[in-house]
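Each remark here refers to the structure printed beneath this line.
Just one protein chain is left out here, and the rest sit where they should.
The first chain written gets the first letter, and so on, giving A, B, C and D; residue counts start at 1 in each chain.
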Amino acid sequence: MNVLRRYPGGALGAAMLGAIVILAVLAPWLAPYGEHEKVGAVYQPPSPAHPLGLDDAGIDMVTLLLQGARTSLLVGFAAALIAVVAGGAIGLAAGYAGGRTDALLMRLTDYMLVIPDIPLLLIVAAIWGRSMTGVIAIIGLLSWPRLARVVRAETLSVRERAYVRRALTIGAGDVRVVATHVLPHVVPLLLTLAVFAVGNAILVETAIAFLGLGDPSAISWGRLIQNAFAGQAVSRQAWWAIVPPGLAVGCLILSCTLIGRALEEHLNPRLRTGHLSVRTFRLAASGGERR
Amino acid sequence: MSLLDVEDLATHFPLRGRPRRVVRAVDGVSFTVGPGELLALVGESGSGKTTTAQTVLRMADPTAGTIRFGGQDITTLPRRRLKAVRRRMQVVFQDPYESLDPRFRIGRSVAEPLAVHGVGTRAERREMVLSALERAGLAPAAAFAERFPHELSGGQRQRAAIAAALVLGPDLLIADEPVSMLDVSVRAGVLALFDELRAAGLGILMITHDLSTTARHADRVAVMYLGRIVEEGPAAEVIANPVHPYTRALVAAVPRAGEERRPIPILPGEPSDPSAVPAGCRFHPRCPIAHEDCKRHDPALTPVAHEDGMRHDPGSTPVASGRHRAACPVSNPPAVPLEEDQCAPSRPR
Amino acid sequence: MRRGGYLGRRVASAGITIAAAVTINFVLFRAAPGDAATQYQMCRTCSAEFRDYLRAELGLDRSLPEQFWLYLSALLRGDLGFSFQTRRPVWDELMGPLANTVPMVGLGLAFGLALGLLIGVVAAWRRGTAADWAPVSASMFLSVLPIQWIGLMLLLMFGGILPTGGIADPYLRFSDPSWWQVLADRLEHLALPSLAIGLAWCGSWALIARSALVGALGEDYILTARAKGLSSWRIVRRYAVPNSLLPISTLIFLTFGYIVAGSLLVETVFSYPGIGLALYQAVQNRDYAVLQGGFLLLTVAIVLANMLADLLYLKLDPRIRT
Amino acid sequence: MSTPLLEVRDLHVWFGLRKGRVHALRGLDLTLTAGEGLGLVGESGCGKTTAILAMMGLLPPTATLSGEVLFNGENILAKGEVSVRRHRWTDLAMVFQGAMNAFSPVATIGDQIAEPMRLYGVADGKAATRRVHELLELVGIHPDRARRYPHEFSGGMRQRAAIAMALACGPKVLLADEPTTALDVIVQAQVLDLLDRLRAELGLAVVLVTHDLPVVGRVCGRAAVMYAGRVAESAPIGDLHRDSRHPYSRALFAAGEGHFIPGTPPRLDEEPPGCSFAPRCSLTEDRCRTETPPLLSLSSGHDSACHLAASLSGGTA
Partner (left out) sequence: GGSTTPAPASGTASAGGILSVGVTASLGRMTSLNPLADNLYGSWIARQLIYPALVQLNGTKLEPSWATKWDVSGGGRVYTFHLQPGTWSDGKPLTAHDAAWTAEFELKNAGGAAGLVSFALEGIKSVKATDDTTLVVTYAEPVAESVLTLLANFHVLPKHVYEPHAGGDGSKVLAFRPEDKLPVVSGGPFTVTEFAGDGTTIFEPNKGYFGAKPKVGAVGLQVFQNDEGLAQALRAGTVAWGYGGGSAVAASVKGAAGLDVVTSPSQEVALLNINTNPKKPDHPELREVRVRGAMSLALDRAQLVEVVLNGYGRPGRSVLAPFQDEWIPKDLQPDAHDPAAANKILDDLGYKRGSDGVRRTPKGERMAYTVVVWKEISRVAEILQKNLAEIGVELKPDIASDYTAAVTAPGGKYLDFDLAYSYWTLSPDPGGMLRVYSCDSWGSVNFAGFCDKDFDALLNKQRGMLDPAARAGAVGTLQKTLLRDTRAVLPLYHAETVHVVRKGWSGIETQRFGPGLWTQIQQGS
């Protein structure tokens, strides 16, 4: 309850994400039709039987949205996991070891950061084929560098804390120091980054799908946007095939962003402060505040 | 026999970029700390006090010189074998807010050294932790052990950090500005604790820039300037009769309680830069009494004739001691030839 | 002295990154299944002779180190090779599209920035009020929408009102246009793609601007400025904005590179013949020479943008200037 | 005694927290005459900074304030921000705790010093530049440095430049919040010396906030010892040292000499009745725990808020 009041945005995000996850998990039971099942004319407008109409293959949009949530979430979470594990490990190693290791790893990270990601994606996906695992791996590999940077910076700062230096001077080994002092400190940050990474991965997935480089047999929200474009939903004024998947993606990523920001604020309450505001102190009605 | 014996210690840090330059943070420092002795290392910010301590702790690598601890040369001891030494040499940092892991209860922080060194059983450790906390003045120890750092005041935190340093029963404590971040009202308590520990035989190397503290608690004081010790000797004597112009400025600058306004000698120029150490006497660019020779000759520490000391502060009690040395030939002409016993390591009172 | 060192180090690091990009570029394409000649689109059904001819022409019949050497020496001469598909120099193939993309991204950037910074400054200034909450929520939502979807929505809304594809009216020259007609035509064609870019990015920029500003507003010098009796507006203008501009401006420079590289999605939606689309087509046609060249070009562009961002920082922030 | 230049009467400040609030100032009374140096001393958290900020009207929006701050008899807080802004920098200027960061890193020191002059029409154009140079010289910084950026200054120089900035519009009162805490002893001595000179030479009234009693003597003739948002004792420095009439002041002096004060400072979110120092005081009597002692004048210029003030005469603890 308290958390709710403190981070209303985060709570809203969590609720949205929760709802989407539940819908996705229950999709096979909730979906009214088959995801390949033609249930009416192509681009049939919304009707009581099909509240969001049919797509360019005469498939029920509600069904597609429900099924698409599964893929989008799977890609989001799996890719974020890769990014978190890789980025966390590399950031931690670079920040803690320092020196040459740090320089080497950061050089790699810098390189990964300047790689134009969408073209790389295009090339890798085109050359090595399209599969769900491929898409997840590519997104994960594209996302870790940002994480690694932040984790490294944080590790560097923890490393300089007196309690870490003290642990070292009493003769504690690196493994021990990392495990007991550094990692626990970095975990909340990593969690925050992970939440953002989920959102980002979902966004990148829509790009991959839009370019037709996604897994051909998986229906994701990105794929629905692509279908709408390829199926000329715009010229055919079939807004019901365009608007819902975009809004769905937006809500999903927004929920991640909201949660991430709440976590961030929780970790760093300084984000809330500031000296300047249009409002200044209040004057108590004379004597009123005294007792 | 002295506990810690540092000779000609130098620690340089290479700077990035060209031309290659080094920061001569510590540049030829010698001192000793005996059991039960408190040596205060004072000096302006950036003079290399912390670096000296870090080097002694082998957290920074010495460029030259030797560090002997309990008679053993630890200057180049490999990390593995350092562990045994570290058990006997503990450290307390300046910032009481950062020296305890905020996620650990005090008890666990204090017990960490025991865990690292695999000392005792669980029960034994608990005993040791509680007694350390009590020694550090945190009573009831059992209650404090259960608290988190944020539930303690600054002074209490610093005591907890000291307890963690004491739990292994070390011979030497290195304290880097242990009270400068504490409120006036609690400083005295922590310093009194040091006095107690010292009485029990613990050698302490304390870094500080607070001369009034030094005068009250230290046996001996070493004044650092730009990586060197410029004056060294029994605390009372050095503060009463500062010889080196830098020490004099330092002493004069200290505000004294209850005193009325008085003129302050001001050192000209900016704090010095250890990556560009001036030739000759390091202090000469800011020295009010520098002359030509100072630009060429880098003076060594030489014993102070106490008559000389008396001349500067006639009101003070003359303390005749060859252990007071300074590195300024101008204010301190080498009247007394160097004798062997004067170079011998100083002993605790 | 220090400045020269900083510059030198920055340039060296950019050089290393580019060298890495060159190597990876080479490896990436050699590691692809099937060599370039078999991947060649026209060769889906072409004869073995033609394949051999292509292999020889592309130097694929040589050993890998030899190929790498050839590749490097050609690069040093500024030669990116020849397109498999058109047999024109890759450089010529890419420069046109790149020249189309830059104004589109530039205009989008300008639009997004103007809007984003405005929102960000107002929100930061009115922190905690409705004037903060509403634009921040809107920005947040904009920033999470897929750009291609924003493009589709624009198509849906503006199709028929503004040109929805291409870069210019190809037949304009027959009506003997004046220079402003030509310009107006270009701007019309730029409108929707640029708007899409602007909308897709202004949200993030607003959020960045806001948080940078809020950060700056928490600094001690702001309190000092208030103590000096300066008005809030003056404080925002003279103290908060210049200080938060530092992180913002470099960040924007950085994103420019990525937007150019990522322009593909917008260009696809609006059939805009830019660099992204050129690469996309190269992928479709397995035109590895163009792909390789384009990828390198974009990497270099981003590295340069990063470097410029650093130099800008150098210029803006007196702390590193000396 | 001449009429007070600045007078603080019964100043209360509350800070709203997420839960409850903190009563940081609990009826602060201070007077300051022109050219006088007043030291404001006390443990961390006793409300020194809050007092200074309140006088400048710079409290954050979470703060609620009551009481009066009279400048030349006018209550400058009467209309909040509107009325106080007119007095900022021209009448009241301040140097902050950690004034190291008082300068925006992207503008030159000179510009930042000149800004309020131009704004308030004190000087502009060449005149402003000249005045900036004068001010910098006054604080011992070479005028050439006006065109430098803050990061090119050392900590001590920045602190001195901050003082120069505070003097820009010729204020009558300088409020200096721990201007020397972060500095080296030698630099600290320089800065204190500068403040003293300004006071003596320019007739500036100075309020010097510090938790270090000895520092006060360098600049101020009088000091007010604060405890828990209120003045415990206010007296000329000499009296305070030799003839303190409040156990807390005595304890504070003793702390400087190596005797710590037992217990912890009071929590400001609770308001138990009685003297707030009572739980730590060695002389506590029953009424100390129930009755809040008022700040009473013992002799001219010596006030104490202790029930036992009268019985405390002679010598320090």
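In this section, a residue touches a chain if its C-beta (ideal position, glycine included) is under 8 Å from a C-beta of that chain, and two chains touch if they have at least 3 such contacts.
Just so it is clear, the structure is predicted and the values come from calculations on it, not from any experiment.
Shown chains touched by the undisplayed chain in the intact complex: A, C.
Only one of the listed residues, C:159, C:218 or C:318, touches the absent chain: C:159.
Summary of contacts with the chain left out: across A:52, A:106, A:208 or A:234, the touching residue is A:234. Contact with the omitted chain, checked across C:25, C:85, C:101 or C:243, is made by C:85. Against the chain not shown here, subunit C presents residues 33-34, 38-39, 42, 44-47, 49-50, 53-54, 57, 85-88, 155, 159-167, 169-172, 174-176, 185, 188, 267-271, 273, 277, 281, 286.
On the side of subunit A, the interface with the absent chain consists of residues 34, 36-38, 42, 56-58, 126-127, 129-130, 212, 216-217, 229-232, 234-236, using the contact rule stated above.
Quick note on the criterion: only the chains that are shown with their structure count from here on.
Each chain gets one centre point, the mean of its Cα atoms, and the points for subunit B and subunit D are 33 Å apart. With centres set at the average Cα position, the gap from subunit C to subunit D is 54 Å. Centroids built from CA atoms put subunit C at 22 Å from subunit A. Residues of subunit D in contact with at least two other chains: 58.
For subunit A, the set of residues that touch two or more other chains comprises 275, 277. Only residues 6, 275, 277, 279-284, 286-290 of subunit A touch subunit D when the two sit together in their complex. Here subunit B touches subunit A in the complex through residues 57, 59, 82-83, 86-87, 89-91, 93-95, 98-101, 103, 109, 112-113, 116-117, 161, 164, 168, going by the rule given at the top.
Residues 12, 14, 18, 57-61, 63-66, 77, 80-81 of subunit D touch subunit A in their complex.
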